[in-house]
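First, the structure itself, so that you have it in front of you.
Here the complex is missing one protein chain, while the rest keep their positions.
Entry: subunit A
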Amino acid sequence: MDYITVALPKGKLFQRSVELLYKVGYSADNVTEDSRKLVISNEDSKVRFIITKTVDLPTYVEYGAADIGIIGKDVLLEERKDVYELLDLKYGRCRLMLAVPEQMQRPRLTDYAHLRVATKYPNCAQEYFRSLGIQTEIIKLNGSIELGPMVGLSELIVDIVETGRTLKENKLVEVDSIYTATARLIANRVSFKLKFDRLDKLVRDLRKVLDEEEEQCK
């Protein structure tokens, strides 16, 4: 039997994903975020884990370097890779939103036209503003987006929030929510066909676990 290679993203989805996969029999010793090993194999259950940087994960899966992976919908929307999006795992909930410094708030969304927007999500931001008919200048940053307005790099930011605390600390207010994202199970197009029986079972098992967990929460 061939190995199933699972890509896991570093960061906030990591721990929960490892736990969830463990429950459906996808596990290996020492799958930790700071693992020194780049590839961690479980020879008995023929599963192999690779741990990747978040934005790179869809690329590994698209190319078939990993058969499946777990990644936030926000990354999928931004990266636009051709992969199977098989299951909404419901955790890792976050929002992509538009925020401005408190003193810059304006009555209507269209009042923000022709301003500069700092974001890690240039494609999603572009599409959002286009849908509103607002022209803006998008500035791509790779982190600390809140810094943009503070130092005059941009007037607006488009960024992911979970709790909103960072916004408050930096005297930013949310003016519009662009979308809500959760973790997704994705699969390579070819792996899904060639390893269909195992991946089909994985999806059904995960569904069952998620349903049970939801039941317990009630």
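One rule holds in what follows: contacts are C-beta pairs under 8 Å (C-beta built on N, C-alpha and C of every residue); 3 or more make two chains touch, one makes a residue touch a chain; residues count from 1.
In this text, contacts and distances are computed from a predicted model.
J.: Could you check which of "ATP phosphoribosyltransferase regulatory subunit", "TldD/PmbA family protein", "Circularly permuted ATP-grasp type 2 domain-containing protein" or "ABC transporter" matches the UniProt name for the chain that's left out?
T.: Choosing among "ATP phosphoribosyltransferase regulatory subunit", "TldD/PmbA family protein", "Circularly permuted ATP-grasp type 2 domain-containing protein" or "ABC transporter", the correct UniProt name is "ATP phosphoribosyltransferase regulatory subunit".
J.: Based on the whole complex, identify which of A:V83, A:A99, A:I157 or A:L206 touches the chain you can't see.
T.: Considering all chains, including the one not shown, the answer is A:V83.
J.: Any idea which of A:K46, A:R93, A:R189 or A:K208 touches the chain not displayed?
T.: For the chain that is not drawn, the touching residue is A:R189.
J.: Have a look at A:E19, A:E33 or A:D200 and name the one touching the chain we're not showing.
T.: Result: among the candidates, A:D200 touches the missing chain.
J.: Across the whole complex, list the residues on subunit A that are touched by the chain not included here.
T.: Listed in rising order, the touching residues are 2, 62-65, 82-88, 184, 188-194, 196, 200, 203.
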